[in-house]
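Okay, handing you the structure first.
One protein chain is absent from this view; the other protein chains keep their places.
All chains are identified by letter, namely A, B, C and D, in their written order; residue positions are counted from 1 within each chain.
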Amino acid sequence: MFELIGIPPQALFGQMLLGLINGAFYAVLSLGLALIFGLLNVINFTHGAQYMLGAYVAWLLLNFLGINYWLALVLAPVVVGAFGILLERLMLRKLYHLDHLYGLLLTFGLALIIEGVFRNLYGISGQSYPVPPVLTGGYNLGFMFLPLYRGWVVFVSLVVCLGTWLVIEKTKLGSYLRAGTENPTLVQAFGINVPRMITLTYGFGVGLAALAGVLAAPIYQVKPTMGADMIIVVFAVVVIGGMGSIMGSVVTGFMLGLLEGLTKVFYPEASNTVIFVVMAVVLLIKPAGLFGKAS
Amino acid sequence: MGSDCIIETQNLCKDFKGFSAVVDVDLRLKPGTIHALIGPNGAGKTTCFNLITKFLVPTKGRIFFKGREITKLDPAQIARLGMVRSFQISAVFLGLTALENVRVALQRQLGTSFHFWRPEKSLEVLHERAHELLEAVGLGDYAQVPASELPYGRKRALEIATTLALDPEVLLLDEPMAGMGREDIGRIVALIKRVAKDRTILMVEHNLSVVADLSDYITVLHNGAILAEGTYQEVSNNSQVVEAYMGTGHA
Amino acid sequence: MPESNPALQLEVSDLHAHYGESHILHGMNFAVPKGEVVTLLGRNGAGKTTTMKAIMGIVQKRGGSIRFEGQELVGLPSNRIARLGLAYCPEERGIFSSLNVTENILLPPAVKPGGMSLEEIHGLFPRLKERGGSQGTKLSGGEAQMLAIARILRTGASLLLLDEPTEGLAPLIVQQIGDIIRGLKGRGYTILLVEQNFRFAATVADRHFVVENGVVVDWLPNDQIEQSTEKLKRYLGV
Amino acid sequence: MRLQKIGIPILLALALAAPFVVYPVFLMKALCFALFACAFNLLLGYVGLLSFGHAAYFGFAAYVSAHAAKVWGLGPELALVLGTLTAMGLGLVFGWLAIRRSGIYFAMITLALSQMVFFFCVQAPFTHGEDGIQAVPRGRLLGLIDLTDNLSMYYFVLAVFILGLLIIRRAVGSPFGQVLKAIRENEPRATSLGYKTDRYKLMAFTLSAALAGTAGAMKALVFQLASLTDVHWHASGEVVLMTLLGGVGTVFGPVVGAFLVVAIQNYLAQMGAWVTIIQGGIFVICVLIFRRGMVGEVLEFWRRRNSEPPPSGGHH
Partner (left out) sequence: SDGVVKIGVLNDMSGVYSDLCGPGSVEAVKMAVEDFGGKVLGKPIEVVSADHQNKADIGANVANKWIDVDKVDVIVDLPNTAVCLAVQKICQDKNRINLISTGASVILTNKNCSPTGFHWTYDNYALGKGTGTAMVKEGGDTWFFLTADYAFGHDLEKSTAEAVTKSGGTVKGSVRHPFPCNDFSSFLLQAQASKAKVIGLANAGGDTINAVKQAAEFGIVQAGQRLAGLLVFISDIHSLGLKTAQGLVVTTGFYWDQNDETRAWSKKWSARMNGRMPTMAQAGCYSATMHYLKAVQAAGSDEAKAVAKKMREIPVNDFFAKNGKVREDGRMVHDMLLAQVKKPEDSKYAWDYYKILRVIPGDEAYKPISETECPYLLEKK
């Protein structure tokens, strides 16, 4: 474990690049989580399950309808997003006037149900989803072999994160969202259909989770527990970044991916824990998170 | 520092991201007086208040309480010294009854507040005093009513009773009359007069008739700095004050 | 009570409203003629704010009828109501902290043509121009109130609901607000004003309705306010 | 409350007779979880803090007392105390970190901190990773009473449980409990009255963690093993479920919830993933329809019928 001197710089670069790729998943997932949290004040515990759903929908589309990756990349987020909209309309909506903790509990319950159903249907060991032919293979970067597909993941997530951020910070719609986050009643009394905005935001956030799921399908096994493994780490990312901060969640996502990557080189035993340690430290120094506003 | 002052600030400043809300304010509160802080909206009154009670940390300057520097203390310590504040929006414990509200304030003096092994009965020794305080603010009949069911004016009265329970030397009241009907205002004015006997009061208030009626001394803030000081008479005749604050219709 | 009539901008009849299980409005009846400033006077807790909220559709549980330019509002969600040309300035101001002052002003969408421009608004409230870049909630109480009023002037709504716009304001600013309200009336706005301060109300309004325990118990035109001061004082418990 | 005067002796009699009717190991398990849920409820129901990481104290205490009993050969009572103290220390540190934030933030921070404990337990040699600490001796209580027998173990567990419950009830009604209530209602105001609110919250947190630890330690003795299950975040979720199902902020709610959830787990064990689905379903139904929980709804029904004032510390 004390091989750090022995690690050639190339390997280090390789690991950092890998970390960045993982960070891309964290970023897209925590972005969706932060968006939903911002407007609905709900910690969407179902996020992991929805990520898993995204992957499963892609897999089902491929296996039963022969629909390829590229279409699935669009279709799966739409399908899962629509499912999210349904959940919001039928259930979450009933809880807005209550303590936000109820939202957390409801989504936790939903996550258990969704995961359980997929376990029943497809077992646990999971299905594999092939890398789309155009993106197979990779480049030898000298210090490492970069699978083309992983490069694509980073690219897509950067585009998605940047786009979302722009919409929220720079557009009118974004200002409605930000205002709606604080006082939905008043924003509605200004003539904006806030319930619809909330529903769509939830749908969008869920769609982002599903998109991450589709992106993940060819890399990881498509399996019912894939989301549960991920979600708590993403929670930590959001706490470190500062909850509700869109920028914070994205930047922290990438940063922590990097950090995790480095830990895997120097002290792999700690790679599961490192994010939580960082979280504790950040909380000590800046309780509101790196990018969060002090309450 | 003048030892005759109970609270004194020196060069008190507060900046918010480059914007100076309070600039070099030297406040001096004489013991046993009612001191009013007035000024146009945004003059920095609430900020001053928060600085003195340590709910905000000053950018610069020092604060003294009875000659002792308190610039570094935290809000709870300030309260323990005997300076208790009210809030601009009413602050009562909604889920507790009126009696329990007051009792919570009284109970600290027992020193048993961390005693999780003592029965609730041990607090009953406080009931007599709590009832007295409630009577004093006209809530005698409401002792068992949950605070959440009290009308607004009575909530404010309850808040004052709770504050008095600590028997503070200095009372800091931020717009105690805001949002109150006339009858309530009359009652609270009378109450403040009564409790001011052996206390010092610093209050922020816009209702000039209340200010005129109650205050011994007035500090006018404008753009974060002191514009004028003096009795109501002096201040209301100050042409700068009339221009910046009171407007021509009044005076 | 005035009869149903096209010159009336707003007609409220037998309006009931509830918060949860508590019944707050017990059949409000009043009307606001086009182009007038009308106040609702009443003690704390009489139900003035609730009336405003019921008109805007913010109180969900309501019954009776509210007609705006002949159209029934009961049953509509608040965003639809706003789109018809009503704008509401809440008692607690409702400034958005995640937006700066200018963004706050620009937030409400224009629902009708004819609203004020940002320049005009800045002309009315120079203080808001100075503090334009700062965060919404970092304003003082009075600045926030100005911002809350300024914000609904852009929308082009023809009926403004102002809930205690002078509360917590310095006398000078109160005067300014009075000027603004008269100015708005001059531009043809209809204004429904909630006030505790009837002296102020008398300087701007055309008529007054007195609210007590969720019903309108009396009304009088502004020119009779001198004669009725005693009666009013009794109502308001002054 | 007349109800209590009659109810409590009946409950006690039932508890004493139960092991002759119901499988004692099941009862013990349920009692351990019931204490766990009550400890958790102290924090959620009376301070308004939802901890999503209580498994850390429960599970870690289980490891410590299992290790103490098996490797160091301590008696059951000492092992139990040691487990409790460890959980208390852990609670003190984690609480100190977590109470800086409240609401959902608090929930997520406690969750993340408990994950740290989980991964620590996966790694640390003394926990034996996935295998857990097996074959923990139950030992002799005070060196006298042999606890190998399920029946005597049951009465020991029952006694500890009742003690825990009494401590919680007393704490809620104590001067300390009053301050907690005030803090829950309006924290800045409590501060302005001179209370250092963080200390009170930390105290409540530590107390809750300690009792959760007692429950975990007891479970280790009952099952004679300590494993990763009890530190996993699923256990944190389960305790929330129990409390919610029974009734947040009620005295007996968590107990009822714990018995129900444990029963579901035991009697539906062969149904596989359905257990998860059922648990999720209960969550959803409780949150959407029975937010007061079973006991809470009954109390509410009672209250409406007699239209007495609401029970103190009730639903919020």
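In the analysis below, a residue touches a chain if its C-beta (ideal position, glycine included) is under 8 Å from a C-beta of that chain, and two chains touch if they have at least 3 such contacts.
Treat the numbers as computed from the prediction; the structure is a model and nothing was measured.
Student: What shown chains does the left-out chain touch?
Tutor: Across all of the complex, the chain we cannot see touches A, D.
Student: Which positions on chain A touch the chain that was left off?
Tutor: 8, 11, 14-15, 18-19, 21-22, 116, 119-120, 123-128, 130-131, 137-138, 144-145, 147, 149-150, 219-221, 223, 225-226, 229-230, 261, 264-265, 268-269, 271-272
Student: Touching the absent chain: which residues on chain D qualify?
Tutor: 23, 25-26, 29, 119, 122-123, 128-132, 134-135, 219, 223-225, 227-230, 265-266, 269-273, 275-276
Rule of thumb we're sticking to: only the chains that are shown with their structure count from here on.
Student: Show which chains lie in contact with chain B and also with chain C.
Tutor: The common neighbours do not exist; no chain touches both.
Student: Find the geometric centre of each of chain A and chain C from their Cα atoms only, then give the gap between the two centres in Å, rounded to an integer.
Tutor: Measuring from centre to centre gives 44 Å for this pair.
Student: For chain A and chain B, let me know how many angstrom lie between their CA-based centres, rounded off.
Tutor: 48
Student: Multi-chain contacts in chain D: which residues touch at least two other chains?
Tutor: 316, in rising order.
Student: If each chain is a node and each touching pair an edge, is that a line, ring, star, complete or other?
Tutor: If you draw each chain as a dot and join those that touch, you get a single closed ring.
Student: Which positions of chain A touch chain D when the two form their complex?
Tutor: Per the stated touch rule, the residues are 37, 41, 43, 91, 94-95, 98-102, 104-106, 108-117, 119-120, 232, 235-236, 238-239, 243, 269, 272-273, 276-277, 279-280, 283-284, 287-288, 295.
Student: Within the complex, which stretch of chain B touches chain D?
Tutor: Per the stated touch rule, the residues are 53, 55, 74-77, 79-80, 84-87, 91-96, 100, 103-105, 107-108, 110, 112-120, 122-123, 146, 162, 166.
Student: Which of the residues in chain B end up touching chain C in this complex?
Tutor: So the residues of chain B touching chain C come out as 16-17, 19, 39-44, 46, 88, 151-153, 175, 178-184, 206, 208, 244-250.
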